[in-house]
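Here's a structure for you.
Missing here is one protein chain; the remaining ones are kept as they sit in the complex.
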Amino acid sequence: MPRLAIHRLSMAHPGDLSELAGLITRGALRAGDVRAVIGKTEGNGGLNDFTRGFFTQTLMLLLAEHTGEAPARLAARIPCVLSGGTEGALSPHYMVFSVSAEEAPGQRGLALGTAFSAVTPAREIGRIAQIEAVIAAVRAAMADAGIARAEDVALVQVKAPAAQAPDPAARSGDAKVLMALSRAGAAVGAGVALGDIPADRVTEAALLSDLSLFSNRVSISSGVEVTCNEVAVFGYADGWAEGVVAGVAPMTDLLDLAGVQAAFAAAPGEVLGVIAKGEPDRSGAIRGYRHTMLGDTDIDAQRHLRGALGAIVAAVAGDGRVFVSGGAEHQGPPGGGLVCVFVRRSPPP
Amino acid sequence: MPRLAIHRLSMAHPGDLSELAGLITRGALRAGDVRAVIGKTEGNGGLNDFTRGFFTQTLMLLLAEHTGEAPARLAARIPCVLSGGTEGALSPHYMVFSVSAEEAPGQRGLALGTAFSAVTPAREIGRIAQIEAVIAAVRAAMADAGIARAEDVALVQVKAPAAQAPDPAARSGDAKVLMALSRAGAAVGAGVALGDIPADRVTEAALLSDLSLFSNRVSISSGVEVTCNEVAVFGYADGWAEGVVAGVAPMTDLLDLAGVQAAFAAAPGEVLGVIAKGEPDRSGAIRGYRHTMLGDTDIDAQRHLRGALGAIVAAVAGDGRVFVSGGAEHQGPPGGGLVCVFVRRSPPP
Amino acid sequence: MPRLAIHRLSMAHPGDLSELAGLITRGALRAGDVRAVIGKTEGNGGLNDFTRGFFTQTLMLLLAEHTGEAPARLAARIPCVLSGGTEGALSPHYMVFSVSAEEAPGQRGLALGTAFSAVTPAREIGRIAQIEAVIAAVRAAMADAGIARAEDVALVQVKAPAAQAPDPAARSGDAKVLMALSRAGAAVGAGVALGDIPADRVTEAALLSDLSLFSNRVSISSGVEVTCNEVAVFGYADGWAEGVVAGVAPMTDLLDLAGVQAAFAAAPGEVLGVIAKGEPDRSGAIRGYRHTMLGDTDIDAQRHLRGALGAIVAAVAGDGRVFVSGGAEHQGPPGGGLVCVFVRRSPPP
Partner (left out) sequence: MPRLAIHRLSMAHPGDLSELAGLITRGALRAGDVRAVIGKTEGNGGLNDFTRGFFTQTLMLLLAEHTGEAPARLAARIPCVLSGGTEGALSPHYMVFSVSAEEAPGQRGLALGTAFSAVTPAREIGRIAQIEAVIAAVRAAMADAGIARAEDVALVQVKAPAAQAPDPAARSGDAKVLMALSRAGAAVGAGVALGDIPADRVTEAALLSDLSLFSNRVSISSGVEVTCNEVAVFGYADGWAEGVVAGVAPMTDLLDLAGVQAAFAAAPGEVLGVIAKGEPDRSGAIRGYRHTMLGDTDIDAQRHLRGALGAIVAAVAGDGRVFVSGGAEHQGPPGGGLVCVFVRRSPPP
């Protein structure tokens, strides 16, 4: 019987995986059991954030040392979803998702499945090719986990590729726009795979444009350090150990404190990890009052967003170890987002 | 009988006081009744934030036009406390505090008194001279309001001076440090005037150093656009109209959601204005988890802080019109801060 | 006989015009003679740079005080071209261009003429309407100066409008893009008026796209603090006093030190003012080596550009009082720019 475990670890800098090394060395975690890593590094979260690549390189070297598998092979099967930017109250940390086999009768519990699409070149980003690749990858990840139905999925997390180099055939010459198109393509693909977005309404033109297409169960980051769509699906499946539960709730806008609290209320217990997505409201206002995130020449809008959203979620969660990622296009309602909480379920009183 | 009124107004940019002009023009507010203005402009909040000076110049011109008093004279009697930086969810806005005379029997209500110290040159900033000037100004402002006892004070708000130009006789050659010393000097002075800080423990060396000296009822901003200590005191006094109430509560750390909620719970009613102070925890961690606000080369620590604190308070308040100011030295516990809410009291059910 | 004079003045902050006030007070300059002001304020140069508006308001108040003319009327006839951002070696300063009448026989000298277009609403920015408005304004400014032929023009300086508020009819919903379109529209209009750009090749689609259309004698800034196209034209005309000369030269790329030196060589004498335009090479490389200006999440590309270009020009000029403005679309060759030097001509040896 597979059992999903979540270790939430801190780091002194983006190349510091000493806490994970310690777990492995003292036998608390088998390196070979690691199935996915989701974390926040202290970069700027933008095009020129290399803390993600630094962490990934260090992680794969560490796992290679303990598994004997080559770093490149590990990187090709373990999704490493990093979001740069620990603005404000956020704390650099990473969640290590591992699956171990137990000698025990199968129950029904939270399952994890992963899949990688083929390499997505710049010219496919934000195009039907990417959307279809993500649909297929989400389905493959569900199958990997043994999740039978779309409604059993709690969360799909994707790390989507950005362009490594300018490509005249790309949908946009602006690397930042291409990064947003990549998030949009992956979000819409995942939304279709879950049945949250009707396949017949999906067009390339709808990406970043028709924001009525969204899923509340999809979280996407994009970055230059990945070249394909890396997918991790969390959901409930037969045959998996009980114990870990996920609570997910949408946020209708950035200040939706009740939405955050709803996610935590849906999954009472010891918090093992928190994922939140959001975005600066494009209208330039929240609840009728002007915000200044989109027009600041000195601080990037996503850095503003993460600082604000991260603080609200951290205030509810109780500490700053919250994975907050900006760019929530098609992931929750426009101007809003979502919160997902992983907990060790409290035993019934 | 004096009656305190609070108008909370938005602006399209730091030189836009059209909402205030509209109130005056259509008779909803007498220009001569304006006693203090507290607001957030969309600058960076640091040494080179000129949005505060731009707003102040525009405000005094507008009031001069309607009162016939010279701008310089108005600026010398109306505290204009501006904090730059509307990071994240915050919305540029300003609170206009006015006092009108009513033909009615005196009650007991929230009163406002103001006072200005003499010009504080750079060499007196963060020195006993400034502390004593602020003690005297707070007492003068209390007398101005008719607030009889220190325990009747809800909040002291001070705009403290920063150095206009380098002065070899100043306590620090670093303008940013001098700005912090000015906040510290004003906070400790106000704390002594309120009886929250024992006078016999106050030394120049204690500023920015002995953080056990603090008051939970003191909020300080500093800036190069003022040259003396401008003081506004809010508290309860006989002979003032009822209706407006203030709720104040400390925050023990940046994530103290319960502290924020306590301030709002202490003053139920229609929110007229919100003031919050906080600071990045100097230990480099919040509740044991590392934050990165103090070591970011690209975003100033106070900008990080305002984005995070502002979002938490705004999430509770319901919108982004929250006056959030960083640099909370001696204003609340180390790493923490305070929240003050002004409301129109709900009538008893 | 009109005589053009240039005073280059420093400021302690964007609201400090004390040096100009001093000149006027002690009779060195008549307030009524001021015809144009071009300066650098220490903001960020972007959408949320309010140092330009602060300076303009203060300037017009000062001139109003000394001329008796209303600030709004002065602002409608005196071009005030400010560029925010004094990165690196640059020094905040402003050039005051004044024209006085002399009792003397007419010679042939550097002339200044000004003109304002009608208000340009957001929907006309970057459209034929703006281009035609600028063509007409440049011609009007030439006529104002008495400059007979386009080849006698040394430099056209335009302050072009940005959108005050979002307008669904605008060419772009991105305020930053609209700001670039405004620079492009004004540059192309001025280039057509000078005969440097063939009118029959001008289309709306060519703006920001066909960069083979450019003039080496055109310098444009745009900003939210202006609502129409403010034009100042410098050139040689009969009947103007001798003495001041302009040297202009193109820069083929950002590192074109020889180009900068050529502008100074073309006008030997005491430097009265320097204007430079440039832009980050869109190819992402300069002379084959990658630059990082366009992909930095933390420092805006134009801030990078001004710091680099400003230092090179200042190193040749001898000090940091150089007007450097980014966004050189259609103003010089792609990736390059131009330098214009005003000098008091050295007497022949």
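As written, the chain order gives the labels A, B and C, with residue 1 at the start of each chain.
Definition applied: contacts are C-beta pairs under 8 Å (C-beta built on N, C-alpha and C of every residue); 3 or more make two chains touch, one makes a residue touch a chain.
The structure displayed is predicted, hence computed values, not measured ones.
**Q** What shown chains does the left-out chain touch?
**A** Listed by label, the shown chains it touches are A, B, C.
**Q** Identify the residue among A:122, A:188, A:202 or A:224 that touches the chain left out of the display.
**A** Only one of A:122, A:188, A:202 or A:224 touches the chain omitted from view, namely A:224.
**Q** Which one touches the absent chain: B:281, B:296 or B:329?
**A** Candidates B:281, B:296 or B:329; residue touching the omitted chain: B:296.
**Q** Residues on chain B that touch the omitted chain in the whole complex?
**A** 44-49, 166, 175, 284, 292, 295-298, 300, 303
**Q** Residues on chain C that touch the omitted chain in the whole complex?
**A** Counting only chain C, the missing chain is touched by 10, 12, 42, 44, 86-93, 254-257, 285-293, 296, 298-299, 303-305, 307-312, 314-316, 318-321.
**Q** By the contact definition given up top, give the residues of chain A that touch the hidden chain.
**A** Considering the whole complex, chain A reaches the absent chain at 12-15, 42-43, 48, 50-51, 53-54, 57-58, 61, 164-165, 224, 298-299.
Note that in this section only the chains that are shown with their structure count from here on.
**Q** What is the distance, in whole Å, between the centres of chain A and chain C, each centre taken as the mean of its C-alpha atoms?
**A** Centre-to-centre distance between chain A and chain C: 47 Å.
**Q** What positions in chain C touch 2 or more of the other chains?
**A** 48, 298
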